[in-house]
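Every protein chain but one is kept in place in this view of the complex.
Chain nomenclature is as follows: A, B, C, D, E and F, assigned in order of appearance, with residue numbering initiated at 1 for each chain independently.
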Amino acid sequence: MKLVPLGDRVVLKQLEAEETTKSGIVLPGQAQEKPQQAEVIAVGPGGVVDGKEVKMEVTVGDKVIYSKYSGTEVKLDGEEYIIVKQSDILAIVK
Amino acid sequence: MKLVPLGDRVVLKQLEAEETTKSGIVLPGQAQEKPQQAEVIAVGPGGVVDGKEVKMEVTVGDKVIYSKYSGTEVKLDGEEYIIVKQSDILAIVK
Amino acid sequence: MKLVPLGDRVVLKQLEAEETTKSGIVLPGQAQEKPQQAEVIAVGPGGVVDGKEVKMEVTVGDKVIYSKYSGTEVKLDGEEYIIVKQSDILAIVK
Amino acid sequence: MKLVPLGDRVVLKQLEAEETTKSGIVLPGQAQEKPQQAEVIAVGPGGVVDGKEVKMEVTVGDKVIYSKYSGTEVKLDGEEYIIVKQSDILAIVK
Amino acid sequence: MKLVPLGDRVVLKQLEAEETTKSGIVLPGQAQEKPQQAEVIAVGPGGVVDGKEVKMEVTVGDKVIYSKYSGTEVKLDGEEYIIVKQSDILAIVK
Amino acid sequence: MKLVPLGDRVVLKQLEAEETTKSGIVLPGQAQEKPQQAEVIAVGPGGVVDGKEVKMEVTVGDKVIYSKYSGTEVKLDGEEYIIVKQSDILAIVK
Partner (left out) sequence: MKLVPLGDRVVLKQLEAEETTKSGIVLPGQAQEKPQQAEVIAVGPGGVVDGKEVKMEVTVGDKVIYSKYSGTEVKLDGEEYIIVKQSDILAIVK
C-alpha cells in the first residue's frame, strides 16, 4: 500500500533522531524532542488548490524542515507518516 | 435511499478497523482509536464552490485518508457516513 | 404568510423523527437527537452573493442533509423553519 | 429627523409582538422572546461595498426576518431602530 | 492643530447628549449611555484602501450614527475625537 | 545605524508627553497614559504588499496619530522606535 497525496499535500516520514551523548550513551528517539526534519515520501500533483495555482517545489527524497504544529499524522502498515501542505515546508536541508 | 453530495462534498464510509493482536485476540472497532481510512461512497459534481473552480479528484471506491477533525457524521438507514469537502481528503491509499 | 429567502438562502423544514423501537414503542421527536434531515420549503434566487456567483442546486421538495450547527431557526404562524445558506446543505437524499 | 443608511445597510423597525394566549390574556412585548420580524424603514444605495458590488433587494415596507445576533440598535427621537447589512436579512415574509 | 485622516478614515466628534427629563431636571452627559451620534469633522481622501477602491460618502458637518465598538479615541488640544473607518458609519441623520 | 523599513512599514518615534498641570506641576511621561502621537522617522518603499499595491502617504517628519495596539517596539542604540504598517496610521496632525 502507498499514499498518493492530493493537491498540494506532501507525505513526509520523520527522520530518526538517534543521538550519542558526549559520554557515549545512545538516546533513543522518545527521550528527545521530536525533530522537525523529515524525508519527502510522496508529492501531490499541485495545480489549482483553493482557487490558487500551486507549483510543487519539493521532490521525493528531499530532506525538509516543516512547521512544528502542522500536518496530520497517519499510520499505514505500521509505519507513521505526516501529511502536510507544501506551504508548511519551511526549507530543504542540503 | 442514497446520499447525493452537493458541490465539492464527498460521502465517505469509515473502514472497519478489526485488528488481531500478536497473541491472536481480535480487538473490535470500539476498543481502538478511530482509523482515518475511509471508502469513497459518493462524489459531488465539483464546479464553482465558494467562488472557486473545484475539480473532483477522487472517485467512488477509492480508499482515502481524511483529516481527523473534519466532516459531518450522518446516519441514513442505520448506516453511518461522513460527509467531507474534497479538500479534507489528504491522500488516496493505493 | 410565506418566507421568500434572499440570495443563496434556503428555507428548510425539519423532518419529523418518529421511530419505532424494536419492542414496538414509538419514541416521539423530543426523546431523540435532532435529525439533520429536512425538506426544502423555499429557495433563494442565488446570483451574486458576497461578490461570488452562486447557482442554486436544490429545489423545493428535496430531502436534504444540512450541517448541524448552521442556520437560523425561525417561527412563522406557529411553524418552525430553519434558514440556511445553500453551502450548509451537504447532500440531497434520494 | 430620519436615518439615511450608507452602502448596503438597511434600517429596520422591529414588529410589535403582542400575542393573545389561548385563555385570552394579552402578553406585552417584554414578556416574550424578541421576534426577529421587522419592517424595512430605509434602504442604503448599495453599490461597491468592501470591494464587492451589492444590489439592494429589499424595499421600504417589506416585512423581513433578520439574523438574531446581527445589527446595531439605534435610538432616534425616542424610537428604536436596528441597522443591519442586507446580507443579515434572511428572508422576506409575504 | 488639526487632524487630517488617511485613506478611508473619518474624524468624528461625539454630540453632547444633554437631556431634560420630564420633570425638568437636566442630566449631564456622564449620567447617560454614550450616544452614538457624532458630527463629521474631517474626511480622508478615500482611494485604494486595502486593495479596494473606496469612495467617500460622508462630508464634513454630517450628523452620523456609527458602530458602538469601532474607532479609536484621540485627544488633541484637550478635545476628544473618534477616528473611524467610513464602513463603521451606519447612517447619516437628516 | 538606521532603520530602513520594508514594504508598507513606517518607523515612528513617540512624541514626549510632558504636560504641566493647572497648578504648575510638570508630570513626566511615565505618570501619564502613553500618547498616540508620534513622528515619522522612516518610510518603506510601498509597492505590492500582500498582493495589493500600497502607495505611501506619509513622509518623514510628519506628526501622526497611530492605532494604540498596533506596531512593534524596537530598541536601536538605546532609542525606542515603533514600526507600524501605514494602515495603522489613522491621521496626520497638521
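Basically, contacts are C-beta pairs under 8 Å (C-beta built on N, C-alpha and C of every residue); 3 or more make two chains touch, one makes a residue touch a chain.
Because the structure is a prediction, the values reported are computed rather than measured.
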| item | value |
| --- | --- |
| Contacting the left-out chain in the complete assembly, out of A:42, A:58 or A:76 | A:58 |
| From A:3, A:38, A:74 or A:89, residue that would touch the chain that is not displayed | A:89 |
| Chain not shown, touching residues in subunit F | 1-7, 9, 11, 42, 48-51, 72, 74, 76, 83 |
| Touching residues (missing chain, whole complex) on subunit A | 36, 51-53, 55, 57-58, 65, 67-68, 86-87, 89-94 |
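Note that in this section only the chains that are shown with their structure count from here on.
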Partition of the remaining chains by touching, absent subunit D: A, B, C | E, F
| item | value |
| --- | --- |
| Interchain centroid distance [CA atoms averaged], subunit B/subunit C, Å | 23 |
| Computed distance of Cα centres, subunit F from subunit A, in Å | 42 |
| Touch-based graph of the chains, sorted into line, ring, star, complete or other | line |
